[in-house]
Each structure stands twice: as structure tokens, then as C-alpha cells.
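The complex appears here without one of its protein chains, the remainder shown in place.
A and B label the chains in the order they appear, each numbered from 1.
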Amino acid sequence: MEIDLQHVVKLARIDLTPDEEARIRPQVEEILKYVEKLGELDVSDVEPTAHAVPLTNVMREDEIQPSLSHDDAMRNAPKKSNGLFVVPKIVE
Amino acid sequence: MPHTLTIHELTTQLAARQLTAREATQACLDRITAVDENLNAFISHDAQDALAQAAAADAAIANGASHDEQPLLGVPIAIKDVIAVKNQPLTCGSKILGDFISPYEATVIGKLRDAGATIFGRLNMDEFAMGSSTENSAFGPARNPWDQERISGGSSGGSAVAVAVDECIAALGSDTGGSIRQPAAHCGCVGLKPTYGRVSRFGLVAYASSLDQIGTLTKDTRDAATMLNVISGHDPRDSTSIQRDVPDYASGFGENLKGLKIGLPREYQAAGLDPEVRDSVDAAIKQLGELGAEVREISLPHTEYAVATYYIIATAEASANLARFEGVRYGARVEGSDPESMNRATRGAGFGEEVKRRIILGTYVLSSGYYDAYYLRAQKVRTLIREDFLKAFEEVDIIASPTSPTAAFKIGEKAGDPLQMYLSDIYTISANLASICGISVPCGFTSGNLPIGLQLLGRPFGEGKILQAAHTYEQATDWHTKRPTIN
Partner (left out) sequence: MEYETVIGLETHVQLKTRSKMWCGCANEYGVDPNSNVCPVCLGFPGSLPVPNAEALRLTALTGFLLNCEVPGLAKFDRKNYFYPDSSKNYQITQLDLPSTRKGLVEFELGDKMAQVRITRAHLEEDVGKSTHFADYSGVDFNRAGVPLLEIVSEPEITSADMAYEYLNALKSILEYGGVSDCDMEKGQVRCDVNVSVRPVGQSELGEKIEIKNMNSFSGARRALQYEIPRQIGVLRAGGSLRQETRRWDDVAGITDSMRTKEDAHDYRYFPCPDLMPHTPSEEWHAEVRACVVELPLARKQRFMSDYGLPATDAEVFMNDTALGDYFEKAAKGTKNFKAVANWVMNNLQAKLVESCVSVSNIKFSASAIGELVGFVEGGKISSNIAQDVFGEMFESGKSPADIVAEKGLLQVSDTSELEAFCREAIEANPGPEEDYRNGKEAVLNFLKGQVMKASRGKANPQLVGDLLKKILSS
């Protein structure tokens, strides 16, 4: 089966070199073909496991907790200026 | 030699003032210096900081601090580089985080600190926990100490190696599809994956949110119980953590196994199971029978669908969890003319091939038109797999199997065939899908002197029982005393 790898790569925002693409494409296609074996099962009456634990109504009180210091928040920023995280210009 | 001690031996000696925490930590650091260049269990470690913590532990002990209240006081414990420790690097085995220093730490680290542990070292791992060999680390593979041409297992390879060669007294790892149990089996130590929700995930860099758990790599089962006692418990910062009392997980130790029912899944007698592994595990199960357990065959009918189910769910969740690594707020940014090209270049340069493969797979199975056929279907099959286990646990208390179909293979042997690699997770993967607990303990060696692991799986929150069975077996054998000779 053929997948639109360029489309997926764009959604996932990951650049692939031509070598990587040449290697990854058939591997992904092989894996997708393998997982199709799930189609053998009749799951029409089965509920999906949406959550790994049977918990509900987990929440916290609306209380302010200490934030990071500004320095700690920015410490790992690749680029910053005037307290902001700097990114290439966003054009809308 | 202090670094060869277990937690219980070390704390006994510390409490009796026969040894200092500083001596124990220094011994581990010396061991790292001696062997780690080849074994590559550690991505980094801060010797000064470790010794400072040890000194503080010694001062506390001198002041009367007791191991009754702080069961890990003075014990050097190393951490898989996927768990945040404040002011320490966090690489997740990847280049993409650059020289990220974490400004906060995981809840489990706080618990280790409260218990007095000396927390040090960033242990090698498959990048973002994606892998079964630690060959996917951006920092080179960790090598199996029993044969350095072979894999350590993964993704917590560094953790298993470090414990196996006494570079630390115990280690934390993470397990999403077997990443603690399998390297433990390959390296000859004890690997415990708690039930999902038993241990907080706050501070564990997420790979697959509904499958990940932090667990332990230790030299024996008593240490595993001690560590589990410390790291377990509800965390208000983790919405998936369970409110449930933490018992003393060693409380069943010493009791005999009479009445314990052990199930052997018939579907696990599959092709690909190495005969030496099979023989070793069979012998171990026979021994469990002699120790009082009743062994019977059970069925886990949906076993053959587990790998497919896992690789849809895990990769889908991972594709979202790893979207945050794009160079805006942290990490090794590669510049671009606009945010999209910056993101693409950063992720293209920073992620290794296995991570890219899984993100692509995960993105695809969630993408428009495919959700029902892949992700939704996989979640339904997951329900069937869990029901298999819950039904089995109505008949038996524990399910036993080999941890891995083979012992450690050679580095590079499976590199070109990801699907083959995935299929070797067959025995461990279901436990994560079913949200149950599991432990791997050493049960023998191959003729090539490679460790073999016995896996015991327990029902949700049944850690006490699997630890008890593992402990009884362990104490009736001497596998756990074997150490590799390092040249």
C-alpha cells in the first residue's frame, strides 16, 4: 500500500533526507500492512479503552500555586528577547 | 566492595556505621570511571553533586536519622534520562533537547529525596524510550556487560547495565512495552513495572501516555520492593494516578507459595522462542511448582494482536506527545525562515530515525479518514486484550512466561528491520496494554553465558504477589548473585 508520506511529514513537521525517506517509506508501509491484521477481529460490540484507568472526575481546587521564576522559564530558550520566546516571524 | 552491595545490605552497613554514604557513592563513581567508557550506561553524571548529597546523608545519619524513616538514606540511585531531576540535564537519549537543564523534577524524585537517596546520573536509553535495544540512543548504544558485542536491551538499557555492573546500587527506568523488564532480562537483574497508575508520571517525559510507567531496576527482589514502597502513591499532579494505599511490598516475603496459582499462556509457545530460553523458563516454573505453586495452562486468545495494537496506540500518542519538541521554548533549534520550516528543520535534525518512523506512523493512523480503521479499532482490541488477562486472573494469581523470546542479540543485528524488532516485544507488550504489573527476574543463562529472564505478571495492583513469588524463587536459586566479568 502506498502512503502519502509527504503529507504526513508535513503534518508532523519533520524533514526527512532523501535517504531517510527511501528507508522509512517501505518500513512504515510494511508496519501498516502488518497492523491490518486487527481487521480480522469482530469488534462491533466492543468498547474502546479510552483511558487506562477507570477514574472519573479528577480535578484540582482553583488555587494559585507558585509559578516558575521568569529566569527558570526562559533558561532553556533557544532565543529570547525582552522576556519573550523569539521565533521566526509569523505571517498570518 | 561497597558498590556491589544491594540496598538492604548497604543500608544495614550504613546504619551500623560500617560504611559511609560517601564511601558507597565514591565506589560507584570509581566503578563508572573504570567500566563505563565501554559499556556506555551513563549519558552523563555529576560526581561532585553526588558526593555532596552523600556527605549530607552522612551528616544526617550522624545526627540520628534512621533508615526506618528514610529507607534509602545514603543509597546512590541512578536515573534513566527520561525522568526530570531539578537542575540536571534531560536528554531522553536524543539530540533534540540540546543542553536542556530541567527547572523542575518528577514526583518520584521528590519521593526518593524524602527517603534520603543520593540521586545521580543520567542513564542511557533508546531515544524517547522508543526501542528495545538502546541502539536508538543518540549517544551510542549501551553494551551488554555479559558480551559487549550485544545489546543491553531497551529502552532502559543504561539502567539495567548500571545495576548489573554495580555502577549504582539501584536505578529508575520506564516501561511502555517492556522497557524495564526486557533489559533486566538481558542484563541479569530484576526489573519491575508497576500497575499503571501506581506510580506518578509527573516528570516522566511522555512517550505513550496510556502505557508509560516508571519502575525499578535492582539487584534483587527485596530491593525492588523497597524501591516500590518509596516511589508508589497518589500524586495530585498526575490525573492518571490512583488513590490507593501503599502496602509494604516485602510483607509477603518468606511465606511459602502454597496455594499460589500460576498460569502459562498457551499462546506464548510461539515460533521464535529460543529453545535455551524455553528450557530455562520451564525449569524455573518447575521450581516454582516445587516451592508450592500450582501451575496450569491458561489462554490469552488475543495475544497475536498485541504487537499491532501496541504499535498503533503507542505511536499515535507519541506523535502528539513529541510535538512539543520543535525549538520554540527549549532544545537544539535549527533556524528557519518561518516557524514551520524552523520546526521541520529542528525536528529533522534532532530526532533519530526510529523516532521519526514512529511519529510518522502515529500521525498517519490518526489522520483524517484513518482514525476509525486504526486507532479506534486498536483501542477496541486493547479492551479484548485486557479482558483476556482479567479473565485469566480469575483462574490464576500470576501469569508466567519468558521475558523475551531470545537472549540479547548482537548490536546491529536487527537494525534494518523494525518490524522484527517490534515482534520480539511479544511477551512484555500486553502487560502495558492491559494496565497490569510485571517483573522480570534472572532464571538462567544461555550456553553463551547470556542472562535469561523469567517474567511474572500480576493482576492490577498485585505487585505484592508477584514480588513474593519472585522473591521465593530468587532465594531458592543463586542467579541473582552472578555478576558479569568486565575486562
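As a convention for this text, a contact is a pair of C-beta atoms (placed from the backbone, for glycine too) under 8 Å apart; a residue touches a chain by one contact, two chains touch by 3 or more.
Computed from a prediction, not measured in an experiment: that's the story for all the values here.
Only one residue from B:17, B:286 or B:324 touches the chain missing from this view: B:324. When the omitted chain is restored, the residue from B:206, B:411 or B:437 that touches it is B:206.
The residue touching the chain not shown here, chosen from A:19, A:47 or A:62, is A:62. Listed here are the chain B residues that touch the chain not shown: 83-84, 90, 92, 97, 100, 102-104, 106, 201-206, 208-210, 236-240, 316-317, 319-320, 323-326, 328-330, 339-340, 343, 363, 366-368, 371, 375.
Listed for chain A, the residues touching the missing chain in the whole complex are 10-11, 13, 50-53, 55-68, 70, 73-74, 81-92.
In the analysis below, only the chains that are shown with their structure count from here on.
Separation between the centroids of chain A and chain B, computed from CA atoms only, is 23 Å.
Those residues of chain B that touch chain A in the complex are listed here as 98, 100-101, 103-104, 196-197, 210-211, 236, 239-240, 242, 302, 304-305, 307-309, 311-312, 319, 323, 326-333, 335-345, 347-349, 351, 353, 356-357, 359-361, 363-364, 367, 373-374, 376-384, 386, 418-419, 422, 435. By the touch rule above, chain A contacts chain B in their complex via residues 3, 5, 7-9, 11-17, 20, 23-24, 27-28, 30-32, 34-39, 41, 43, 46-53, 55, 58, 60, 68, 72-73, 75-79, 85, 87-91.
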